[in-house]
Every structure is written in structure tokens, then in C-alpha cells.
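Handing you this structure, nothing more for now.
Here the complex is missing a single protein chain, while all its other protein chains stay put.
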Amino acid sequence: MINGENLVPAPIRWGMVGGGRGSQIGYIHRSAALRDGVFTLVAGAFDLDAERGRAFGTGIGVAAERCYADYQAMFAAEAQRPDGLQAVSIATPNGTHFAICKAALEAGLHVVCEKPLCFTTAEAEELRELAEAKRRVVGVTYGYAGHQLIEQAREMIAAGELGEIRIVQMQFAHGFHNEAVEAANPATKWRVDPKMAGPSYVLGDIGTHPLYLSEVMLPQLKIRRLMCSRQSFVKSRAPLEDNAFTLMEYDSGAVGCVWSCAVNAGSMHGQKIRVIGSKASLEWWDERPNQMSFEVQGKPLQVLERGMGYLHPHALADDRIGGGHPEGLFEAWSNLYVRYARAMVASDRGDTAALAALHYPGIDAGVEGVRWVEHCVRSADAGAVWVDYA
Amino acid sequence: MINGENLVPAPIRWGMVGGGRGSQIGYIHRSAALRDGVFTLVAGAFDLDAERGRAFGTGIGVAAERCYADYQAMFAAEAQRPDGLQAVSIATPNGTHFAICKAALEAGLHVVCEKPLCFTTAEAEELRELAEAKRRVVGVTYGYAGHQLIEQAREMIAAGELGEIRIVQMQFAHGFHNEAVEAANPATKWRVDPKMAGPSYVLGDIGTHPLYLSEVMLPQLKIRRLMCSRQSFVKSRAPLEDNAFTLMEYDSGAVGCVWSCAVNAGSMHGQKIRVIGSKASLEWWDERPNQMSFEVQGKPLQVLERGMGYLHPHALADDRIGGGHPEGLFEAWSNLYVRYARAMVASDRGDTAALAALHYPGIDAGVEGVRWVEHCVRSADAGAVWVDYA
Amino acid sequence: MINGENLVPAPIRWGMVGGGRGSQIGYIHRSAALRDGVFTLVAGAFDLDAERGRAFGTGIGVAAERCYADYQAMFAAEAQRPDGLQAVSIATPNGTHFAICKAALEAGLHVVCEKPLCFTTAEAEELRELAEAKRRVVGVTYGYAGHQLIEQAREMIAAGELGEIRIVQMQFAHGFHNEAVEAANPATKWRVDPKMAGPSYVLGDIGTHPLYLSEVMLPQLKIRRLMCSRQSFVKSRAPLEDNAFTLMEYDSGAVGCVWSCAVNAGSMHGQKIRVIGSKASLEWWDERPNQMSFEVQGKPLQVLERGMGYLHPHALADDRIGGGHPEGLFEAWSNLYVRYARAMVASDRGDTAALAALHYPGIDAGVEGVRWVEHCVRSADAGAVWVDYA
Partner (left out) sequence: MINGENLVPAPIRWGMVGGGRGSQIGYIHRSAALRDGVFTLVAGAFDLDAERGRAFGTGIGVAAERCYADYQAMFAAEAQRPDGLQAVSIATPNGTHFAICKAALEAGLHVVCEKPLCFTTAEAEELRELAEAKRRVVGVTYGYAGHQLIEQAREMIAAGELGEIRIVQMQFAHGFHNEAVEAANPATKWRVDPKMAGPSYVLGDIGTHPLYLSEVMLPQLKIRRLMCSRQSFVKSRAPLEDNAFTLMEYDSGAVGCVWSCAVNAGSMHGQKIRVIGSKASLEWWDERPNQMSFEVQGKPLQVLERGMGYLHPHALADDRIGGGHPEGLFEAWSNLYVRYARAMVASDRGDTAALAALHYPGIDAGVEGVRWVEHCVRSADAGAVWVDYA
């Protein structure tokens, strides 16, 4: 159980790029990082508007001189301090991730970056090489992966409780963008601008979330080929899609499907993953993250509850409050930040065994997300044809 | 409200081919047809074993001399009687539907036939021409279409409550055949034998059910092209599939997806249809047929209940018992049999206006189901490529 | 599995009192009785308006001369026929049940009577003595008890799967009468008129339904004392209540609670029963009758599904269609009518062993329902005090 004590030897000195005033994503990064004594916020380049960034930073307790005008200034100045930054989180629009992440790694910092890591597999591989060379941890915030029951699913599948895996059904299908809401909302506008958002909208923005859940639960599955059909139901979004179906064939003979959608009118999130094996299935829905269905063929459906003693110890290790009390997205993110902190500590002391024993959405997940979107787009733009996955 | 009175001027004289001892499907046909005074069971060729068929028939009240050894004998003998058959239901394995249906039409009978009507579009069209020439009604038992809330969906969509239709998500994905259960069960064995089952297993057996629901709800949608990927996870079923994904593009620019699956371990039926429009979505699940979700973007989810006064009169016309009391599959079938009876009466008196005003799964639905499976198989067998729909 | 064959040696000759044109309850009686060849409708006194009753009866296939003006005439005339009535169902307002039931028994008929059987325990006991003297079956239509999963609950509890029983939570709490709807609706008006409805409204009309479910599931429980608090939120209903809470102490030390309510605004039925034992609990809800929760302390919740092979044979014996396909209230009633028919046949041939092996809502359930309401009213009218149950 996590109760805020003794998770790392000392809080890691941490800063943020982006995430300032009015930013929802910045708040969730801070809530998660600062919650359990694993990080301490010492610096930030919170805003493109330096003045507003400083006002914001000092308002949340950062020293004025460590509220920087931009990330370059921050990385340079902090490198000169004995108590300088050890790690940084990047919560800026997609188009800037690559450059900031690269600069942070070059500055010797551990990084936590919003997804997507960048826009092309080539860039992603470059970041991976750089991170390896610098021996720095890169976390990518596929935040839903921090939910406790995702660990439970991973362990049950590894233990063979589902039998041979046959089908993986995934979806993230909300309805919030059924109209051109971006026309009036700058915070959303960049998401449908290829320059800022990259080559896709919903594939990268939401489809990669359940995809990463499948990677956590099913590390053995390798995509062999895929096909993707995408649409822009709000016409002004073209060439970026607001709906996409992706079919995948895995090396093992299993098949998968990802439905990515932002025009699923009336739906809240609709993020679900169902893993179907020869003996049983598991199903999890991010809006009810404290429950997971386990369906053994020929037996009554079972509903597993977070926090209960029958769960795997790896799942229970994340527990903050007993079963019945609902945990939410903030706990999922906090779990990831605890893992990031542990990985950074292990990396710093060169403890490769400890590093290997940890799993979290890191640089590989970042690379894979970019690669998957790239293939989806290639397939879709060629007329929704099958493309080999490499 | 239906309460068994005055639905047709007089019960229609009706018989069955198949559906004898131990047949679940025969029982549901009889329960539906006989329930409301719309049909009366006067004859049958219930069983390949004539003796057993006669024992069964007399046991349920059919005169011994009208329990026939086979359908040919029945059609011939009944044609000689002044009180002979007017309509027949066919509840035999798939491979026999075409011949029996054709013989029944040639004998001047109205027909209710289990789906699939036959195995090829050519055969299906032949039956359609014959039915038109003979002016006989052919009903095809896409039984779920009789649920009251399907009417409600049809009316709400027609009234524009969803806006422009964008996406149709369909699935029928049960888990009962996750293992080779057919090895030990003759009643299931024919379903995976191409000679008896036709060119597909789950596409035709279950996928056509939600497909037909989409035809009822969305009569204006026309498939432009489709692609289908199918698998035989239980190897002995090849070339017949036990899982398939079908993607469809409609003329209007809308897209659709059908997931057909018999290896969805632990799932009961999993038959669902979700229609997504520019303003709102509807979702219906056959296992909770008395409820339907209506989700208007930006408003709280609404759950519509069968039998309530706020429903469309066309939906309420099917009501047998007030809201709150659950109706089930038998009521859905009974609703269809009432419509079949009304269509037969209208046809008999040449009332084309009455016929046109009725909608029910008839010969067109039968043809369309066969055509859809044919295209799915063609796509799948060519490597899951897109094929034009014609 | 029930499929309409061989349930009784020959259909029982059956008639109805009440249940004519526009009657929902009449339709459900006929649908249930006639469905499986266990009864055949030969006579009726369907309506207070003799002419309308005859029109109705002939419309559903009863010979004109056996459509009677009143029940007295029917019982007298039918007694003279060699093919006369063997059984009668009573679907008239509450205030008439006692007299008709008594007359039917005196005429030597088996009876199926709507609940409540009568208004006082003294009357109910009189009917019980008469039925015993005449060796006639009396069925009382606590129709929800026919749902298959009620049998499953009964068997699981008997097998000790819940441990020692501690608490029984019951409710039937709908919202349809949150306003004085009876002011405008004669079909509802009598329910709140003490002369026609008896000493209570919701206690007798709906509270006795889950109470009877508890009697089926927990035959060993005996009420020791109870207290009842009742309210008339729609003032014009006083002294009849539209809401009531009843607390019960059982001889065993277990306790129970029944919430009876017709002003639960927005609720459909809200009929639920939860049985809590020292090891596990069962919960069933009449609006989703194909599912039942089984909750073993310290294990994941399980959802049992009707029709599945893991159920008790006594539950599966009622099955009409496989799991996944929803059955509804009509099947529950049909199950009861099958049991009534079997009991009548067993009674007619003096087969007391067969009779003892059947359980169904019969005369004892009828007596108990009346007694319970009587005690509830006595408690409530004395200021919601505890009264001994005798």
C-alpha cells in the first residue's frame, strides 16, 4: 500500500515545461508528481508568456528566479545550480515535444513527456538512442496504464488464466468533438492542425491509449500487419481524422481492433479494452476503473474490485485506500509518477536489475505509439489497405 | 396494445417443416405464431423420422393424418383440402431452406423461413421473383427485429433526432463456441459444415442479425463497399470462420462495422447496435431489450424504457404489458408473427397499400443477408480486401 | 426444457372470470395458460357487460353459448356439461375474489386467483378449509415467483451456499402513482378505494410480491413480530397508503424489511430481493430477471445467467430458450401455469406425493399474504408499533 512514506530516498528535484495557468494537464502532472513525496517542484517554464508563467509559478510555491521564460533558459540555468533540476515534465502542444525532450535529455535530465513523443518513428528512435546514451529515463504519460486493475490484467494473462489470446478489442470513443468545437476554443484548435498535432488526430490523441494498455497486458503480442480506415466527419478537420477503425493481425495469429473516435455523440470516454482468450476474457473500462470483468466460458461473470485481497500483489502494491472506496484518474497518474521516480533513482545509481523489474510507459511505449500512428495513416491514406508493420 | 383480440379476421391455417421434438427453434416459432390467435397449427412435417414427427405432432394437437413424412407430401396433400394450409414455417438446417421455400411458394403458400434464406444471391433473387410472381409473403426470422424499442429507434432516426448518421457500430459476439463443442453435439455440428451451413459460420449465423437491425433503423443507408477479415480460431472449423470483422462504407459517407464472433469467451450474446449521428446516439443490446440508451451530446444520458407513454405510437402498438414488466425474445417473435399474419391477410385481399405500410423482415431482408455474407466471404478470401457492393 | 410437448396428459378445460376486453391481466393469464398445451379455454364470464363479454369471448375462440353473463351462471351451466370446466381463473377486482373463489371451489373447480385472495385472514382460512375439503388446487398469481432464477436462489439457499440467513431486504417501489392518477383512470381508481381494494393499497398490491419471493427462497423463516409505518403522500388516498416500511423479526433471529411504494418517482418497478447470509448474499431484480448476483464475501461478485448449464436442474427445468436470449414476465407466468396444471392433474388422480413435490404460489401463499397485510395495517394504525405475528 502506498501511503506517502519511503517511496524514494529523497524527493527528486523536478520542473515543468508548460502546464501553467488554466492547464488541466499541468495540474494532473503536479498532483501526481508531488503527492507522495517522490518529486519536489523547484523550477518551471510554465508559459509562453514569461510574466504570466512567473506569476503562476510563484503562486504555487516556486521561487521567482526559477520561473523561466522558456525551456532553453531553464535547462541552461538549472545546470549551473548544485540543487538544479534532476527531472522535467513536458506538457506542451504535440509539435514541441520532440525538441524539448531532446534538449532535456541533452541537458542530462530525466524526462516525463506527454504523448505523442514526436511525429515520426525516425524522431522517436533518435530520442530512444539519445536516452540510452545519456542513461536517462523517459516516461510517456499513457496515464490510464497506472490503474491498479491494469496490473491485475497483466498478471492474470501472464498466468494463463485466459488461455491462448485470440482477440483484442479496443476503443476510445468519446463524443465531445461531434461538432467543430475547435473553431471557438484555442485549447482544442491545435489538435486538428497537422502542424501542431502531427499526422493524425484521434489515432494519436486517444487511440494510442488503449493500444498501450494492450502492450502492458500482452507484452508478447507483435503486430504483423494492420489496416486503417479514417474519416473526417467534421469536414474542416481533413486531412486529420475524427474517426478511425484499425484492424491488426499479430504474429501469433491473434487479431485486434482499435476504434478511435471523437464524434461518438453523447459518449463520455468510451475507453475500453477486452482481451479474449481461448478460455476466458477480461474487460476494463476507464470510466469505472475500480472494476474489471472476468468471464470464464461456462461460468458466471465475475467482477473484480480494486483493492481486494484476492488480487495479485503487484496490483495491490499500488493501493492507496481499501476496496469499495473509488480511486480515480489522479491515483493512476500518481502510480505512474511513483514508478518514474523509482526508475530515475535506479537509473541514477546504475541499478539495471531494478530498472528491468519496473514496467511503466517509457521510451519504448513512446516509440511504439508514434510507429503505430504512422502505419495507420499510411494505410488509411492508401485507401485503407493492409500494410506490413515494421 | 396487443391482447390477443382482433388482430386478423380469422386465424391463418399454418404448418411447419422441421421444428419437432427437442427443437428449441420450433418451440419459439409455435409460441410466436399461436399466441395471439393469428395462426392455427393444422399440419406439419416436423421430423426426418416420420414416426417421431407424427408422435410429436399429435402430442401438440395436430391431427395424425396431417402429420406428414416430408414437406413434399405435405404440400401435395394439403393442396387438396378445402381447409388446407395457407402458410408454412421452415425451421430446418440452412442447406434445405432454398428447396423447401421454393416448393412452398410454388404450392401457393405464404412462407416464414429461418435465415439464411439460401446460400447465394442468385438463389435468393430467384426466390424473390417467385414470391412476387405468386404474390406470396415471405418472412425471414430476424427475430430480434420484433423488439418494440427497435421501432422506437427507427422512428427517432427518421425524425432526425440523431442528426446526420455517421457511424453504425454492430456486434453479435457470444462465447458459446470458444471450443470445438460441435464435435460432441450434432445439433451444432452442421453449423460448421459448409455443405449444410453455407459459405460462412458466424457472418451468416449471427452477424446478419445486427445487420438487419441496421436496415430497419436506417433504411436509407446503402453499402458502397466493404472489407471483411475472418478467422477460424478453432482450427477444425476452417474454412468457416468463428470470428469476423466487417467494415463498411455507405453511399452517404457514413461508415459501419460488424463484429461477428462465437469465441468471445464468457460473453452471453453481446448483440449490440449503436447508431451515431451528428447530434446524438442510440444504443440497444438484445440482452436488455426493454431499455435503449439515447445520448444527446452535451446532455445527460437517457434510458428509454419499453412500454412507456413517451415512446412513438408505432413502438407502443407492439406492447403486451406495461413498462417495468420485462418482455423478452418470445414477445419479439410474436410481434413478427403478428406482422406476418397481417401481411398475409393484406396480400390475400390484394391490399397493396396495407402491405406497403407494414415493415417486417421479409424477402428483401432475406436477399440482403445472403448478399452481405457473399461479399464478406469474397473479401475475406481475397485477403481481407475492399470489394464493391453490388 | 419446456417446449410445449407432454407437460400434462391432456389440456385442462379452463375458463376465466373477468379479464375481458382491454384487460392486461386477462391477456397475461391467457398467454400463460394456453401457451404450452396445458389448458384449453372453453368458457368465460369475461365482463360485467354480458354482451361485451360475449363479443370478446367469441373473438378469442370461445363458443358463444359458453360466454356467460356472470360467474354464477357459468359455474351452474358448466357443471351440467360432460365437457364442462375443470378449472377457472379469477381476474376481477380484489373485492370480489373471496366470493368467486368460494363459489368456484363449491362448484368443484380448481382455481387460479389473482392476489389478494381476500381481505381478512378469517376469510382466507375459510377458503383454505374449503379447498382442502374439496381437494381442489388453488393457485394465487404471485407471478414473479415463476422466474427461473427464483428456483436457483431457493436451491442455493437450501444447499447452504449463503450460510446462516441474517437479513432479507425486499422492496417493490415504483413511481407510477406519484400523482393522483386514479382520479382520471377508472382502471386504477378501485385500487385506492377500501371497499374494492381492501385494507391496504401498496402493502397488498405490491409488497406481497417480494414477500412471497422470500417465502419461496426461505421456506424455513417464520415471522415472529413486525412493525409497519405507512403514509398517504397523495392525501386523497388516505386511509390507504401509497408508501410503507415494514420491519420483521423472524424466529431464527434473522430480520427483514419490505419497502412498498407507489410514489417512488421515476422508478419503473424497483422490485428487488436481497438475501444476506453469514457467507454470501443473493440479489435479484424483477426488471432484469435473467440475471442474479451472487456475492461471496471476499470473492469477486458473480452474475448468474438464466439458462446456463451451471444452474440447478430445478431451475433449468423451466427453461424455454437458451441463456443469453432474454425471457420475460410471460415466461414466469407460463411456468406457474404449468405447475398449476401439474398440481391439478396430480390432485385429480389423488397423487399426494406428486403434489407434495410441487411448489407454487397456492392457497398457503394466499393466506399468508392476507395475514401479512392484516398485521401491517394493525401495526401502522396503532402508530407503527410492533405486533406479534400469529
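For this structure, a couple of remarks:
Per-chain residue numbering starts at 1, and chain names A, B and C are given in the order in which the chains are listed.
The rule is simple: a residue touches a chain if its C-beta (ideal position, glycine included) is under 8 Å from a C-beta of that chain, and two chains touch if they have at least 3 such contacts.
What you are looking at is a predicted structure, and each value in this text was computed from that prediction instead of being measured.
Put simply, the hidden chain is in touch with A, B, C once you look at the whole complex. Residue A:325 is the one among A:195, A:325 or A:349 that touches the chain not shown.
Listed residues C:102, C:166, C:312 or C:378: the one in touch with the omitted chain is C:166. Residue positions on subunit A in contact with the hidden chain: 1-6, 21-24, 26-28, 30-31, 35, 37, 56, 59-61, 174, 176, 268-269, 286-290, 305, 320-331, in rising order. Listed for subunit B, the residues touching the missing chain in the whole complex are 294, 298-305, 308-310.
Mapped onto subunit C, the interface with the missing chain covers residues 162-163, 166-167, 169, 175-176, 178-179, 227, 229, 231, 233, 243, 245, 247, 249, 253, 255, 257, 259, 261, 263-267, 276-281, 294-297, 299, 301, 383-386.
Keep this in mind: only the chains that are shown with their structure count from here on.
Common partners of subunit B and subunit C, by the touch rule above, are A. Each chain gets one centre point, the mean of its Cα atoms, and the points for subunit A and subunit C are 56 Å apart. Averaged C-alpha coordinates put the centre of subunit A at 44 Å from the centre of subunit B. Looking at subunit C, residues 305 sit in touch with two or more other chains.
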